[in-house]
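For reference, the structure discussed in these notes is given below.
The other protein chains are all here in position, but one chain of the complex has been omitted.
By written order: A, B, C, D and E. Residues from 1 in each chain.
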Amino acid sequence: MPTATPIEYADASPEVRVVYDDIMATRKIDWINNFWKVLAHHPPTLRRTWQSIKEIMAPGALDPLVKEMLYIAVSVTNNCEYCIASHTAAARKAGMTDAQLAELLAVVGMANESNRLANGYRVEVDERFK
Amino acid sequence: MPTATPIEYADASPEVRVVYDDIMATRKIDWINNFWKVLAHHPPTLRRTWQSIKEIMAPGALDPLVKEMLYIAVSVTNNCEYCIASHTAAARKAGMTDAQLAELLAVVGMANESNRLANGYRVEVDERFK
Amino acid sequence: MPTATPIEYADASPEVRVVYDDIMATRKIDWINNFWKVLAHHPPTLRRTWQSIKEIMAPGALDPLVKEMLYIAVSVTNNCEYCIASHTAAARKAGMTDAQLAELLAVVGMANESNRLANGYRVEVDERFK
Amino acid sequence: MPTATPIEYADASPEVRVVYDDIMATRKIDWINNFWKVLAHHPPTLRRTWQSIKEIMAPGALDPLVKEMLYIAVSVTNNCEYCIASHTAAARKAGMTDAQLAELLAVVGMANESNRLANGYRVEVDERFK
Amino acid sequence: MPTATPIEYADASPEVRVVYDDIMATRKIDWINNFWKVLAHHPPTLRRTWQSIKEIMAPGALDPLVKEMLYIAVSVTNNCEYCIASHTAAARKAGMTDAQLAELLAVVGMANESNRLANGYRVEVDERFK
Partner (left out) sequence: MPTATPIEYADASPEVRVVYDDIMATRKIDWINNFWKVLAHHPPTLRRTWQSIKEIMAPGALDPLVKEMLYIAVSVTNNCEYCIASHTAAARKAGMTDAQLAELLAVVGMANESNRLANGYRVEVDERFK
């Protein structure tokens, strides 16, 4: 059981519905996933989090698929099950192939390994990288 | 001071030089960074780590710049200073602009935030994401 | 299935019962949660962990509710499901409101985000903060 | 050397100065710390991060000192040196005593320990905590 | 549901079967655990990961049981449920007793605690340890 039960659209306050409507319009979908329905218990967090994610994940210098893959890389490193599941789904919807996911996870695994080799040997940063 | 001092090319054994030569040839550079010069204290780790990174970071379903950015995302999440410095340099060499770095870090920050909101509220994975 | 099954009071050795009794007396409750019932497989760990938590979580310069909230902040950052569930329950029992939990999680999320922005940009510590 | 050098007020664009001015006014200080001066390289991140922190750290259901202490708890768990230094300074300015800091760090240490005991023994969440 | 369903031996390609056969021969077992059956979706990752683990976990300067215990220490710190379960089973098979597991987890817990005390107090590295 989650700490807070999801708030469905039918039960949501007007200020929550404004956010739900914007999520569905922005993403061109007709449903709201549990993350938002749980944040709805604290409308300021719901609003602020959605505004930030909407702005950050929009196309810009990086395309949306690359952004979704970065999201997966962080979520896998932190082992956030909900986030791995939801962003893997989002990345697939944005066109990620099985081969791309496999390479992404290979890089994430390798980076986590070499991070610890660098830490464990206490490697000094090269002058050229400073 | 690092746990192990870097081993320079001039002081390296033949089996270490083989790896150093391959790193320089593969990356089209004429120097070796400290990470490899420290791993050289244990040639099996040097050889295996280089072979893995060489294979994983090669062009494939994802292009090398995207792979470098994924590497940064993991290293920032783990706060590995050496890795952040070296892979930021590598990504810039591969063409990453300041705007791309800024967006990358914005996504990494946001993902670390929403990972904790999902954890803290113990959000259940939606049926559609399972 | 846990690595070790919980040891119930009826099946516990005298040295384990002494700890169970002290937990119930200190917390003014009539049951023992699974964390302690699993640690009971190694009585030295059970005793030492309980003594430390009893001392650390007692009222002092910080009040017990603030301490429970700090516990949640760490557990959410580490994504320890058991600890999030048990300390959220403990904090609520100590008076934490829904609004307080929401603000706590907002701070935890934001701190995890800004930690990575500071790491990723490798921000130097200001002289005034040293 | 940081990835990006701090941008001083004198060198900042008008949109950056607006944020700097608001930071100084809100916090009743006459200087800007490096975190913001580095984020200034990407004004959307500067603006959004400041707006979020300003909203989240304002007095509400939790008082500002408790919020600063939660920030320290997360930063210590993640080992973000910049964040530990800056938020320890901020908490002290908000009235945190040495005794409070010591108890805070004792709780953070203990929580990180018991998180791993719960993980390692794979303790099942009690029915009462679900 | 996992992101990728396990690939059984009967359904595996010849290049995957070569790895499965080597895993079973090396470990003297007659089954393959899910980790490998999922990596089988990307044969280069399956092959490389197995070769690395086979080389790293072989008897050397450290005996295999110590290596399995180090694996548990990392997996518990990262809270990787699959890895905790599988390496606890492997360590037990290699002879780990309940008392050894209990001491291992006590060390892991304590190390996670003292890591944060060192971080939080920003303890400077002693000259003798540099």
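Going forward, a contact is a pair of C-beta atoms (placed from the backbone, for glycine too) under 8 Å apart; a residue touches a chain by one contact, two chains touch by 3 or more.
Because the structure is a prediction, the values reported are computed rather than measured.
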{"item": "Touch criterion as defined above, residue of B:Ile23, B:Cys80, B:Leu101 or B:Ala118 at the omitted chain", "value": "B:Cys80"}
{"item": "Residues of chain D in contact with the chain not shown", "value": "79, 84, 88, 98-99, 101-102, 105-106, 109"}
{"item": "Hidden partner interface residues of chain C, rising order", "value": "1, 44, 48, 52, 55-56, 130"}
{"item": "Absent-chain interface as seen on chain E, which is shown", "value": "1-4, 6, 31, 33-35, 38-39, 41, 45, 49, 52-53, 56-57, 60-62, 66-67, 69-71, 73-75, 77-78, 80-83, 85-89, 97, 99-100, 102-104, 106-108, 110-126, 128-130"}
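The working rule: only the chains that are shown with their structure count from here on.
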{"item": "Comparison of A-C and A-B by number of C-beta pairs in contact, larger one", "value": "A-B"}
{"item": "Centroid spacing, where centroids are CA-atom means, of chain B and chain D in whole angstrom", "value": "27"}
{"item": "Separation of mean Cα positions, chain E and chain D [Å, integer]", "value": "34"}
{"item": "Junction residues of chain B - those touching two or more other chains", "value": "1, 52, 56, 77, 79, 81, 84-85, 88, 99, 102-106, 108-110, 112-117, 119-122, 130"}
